[in-house]
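With one protein chain held back, the other chains of the complex are shown just where they sit.
Up next is chain A:
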Amino acid sequence: MSVIVECQGVAKKYRQGQIDVPALRGLDLALEEGDFASLAGPSGSGKTTLLNILGGLDRPSEGEVRVDGVAITSLGNNALADLRLRKIGFIFQAYNLIPVLSAAENVEFILQLMKTPHKERRARAVEMLKAVALEGLEKRRPSQLSGGQQQRVAVARALASRPAIVLADEPTANLDTKTAEDLITLMSDLNKSSGVTFLMATHDQRVIARTRRHIVITDGRVSSDERRDGAAA
């Protein structure tokens, strides 16, 4: 298996007044192609900071991060935006769909940013929505969809660009038990069928139980990295 994401000695400090507050302290981590991993840890342990750095949303104070072979710490803002567009898919706790676009358009939007031809992006949007079981709801706007349906659209959007990795920040936190279970199953199936790597920051034990790799961060470092092949049934 090839390494998709690699962190070496990643540290991140935030300035609060006159004090530097460390969020990550020399963290090392490698995610391989096809990983279906959960990232856990107490509040303030650095989960979201790590996701932001891996996703090119934030820059580490120290250390090196490579995504699909690209050293992202030295990239400029536009190059980082392109990397996020082409290599990384994001799923947020609050779905974060574009409210004025329909479900299909939300998915298509990513492909348009990638300058995919019109016919191809329309077909791919329909295909992705079918993959997340939202066939027939393509024209609905986010406000006309349930929370679970919105998160499925977010999953379809995250996968539309065929990214190297999907980063999810508490993807089930706003969903009821049944919807959360369905979403986990969906992401697990997509991981298996497409081979795309998933890393999910979560407190949800149901998610953790279904992932094949479980990483725990404590005080800005990886305190546990457990591989559990066969966990995602």
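Convention: a residue touches a chain if its C-beta (ideal position, glycine included) is under 8 Å from a C-beta of that chain, and two chains touch if they have at least 3 such contacts; residues count from 1.
The working rule: contacts and distances are computed from a predicted model.
Asks: Can you pick, from "Sulfur oxidation c-type cytochrome SoxX", "Competence protein ComFA", "aminomethyltransferase" or "ABC transporter permease", the UniProt name of the chain not shown?
Replies: When "Sulfur oxidation c-type cytochrome SoxX", "Competence protein ComFA", "aminomethyltransferase" or "ABC transporter permease" are compared with UniProt, the left-out chain turns out to be "ABC transporter permease".
Asks: Among A:V3, A:L75, A:L101 or A:A123, single out the residue that touches the unshown chain.
Replies: Hidden-chain contact among the options goes to A:L101.
Asks: Among the options A:E33, A:D82, A:E181 or A:D225, which residue touches the chain absent from this view?
Replies: Among A:E33, A:D82, A:E181 or A:D225, only A:D82 touches the chain that is not shown.
Asks: Which of these touches the unseen chain: A:S38, A:N52 or A:T172?
Replies: Missing-chain contact among the listed residues: A:N52.
Asks: Give me the chain A residues in contact with the hidden chain, please.
Replies: These residues of chain A touch the chain that is not shown: 52, 55, 57-58, 77-78, 81-82, 84-86, 88, 90, 92, 96, 98-101, 105, 108-110, 112-114, 157, 161.
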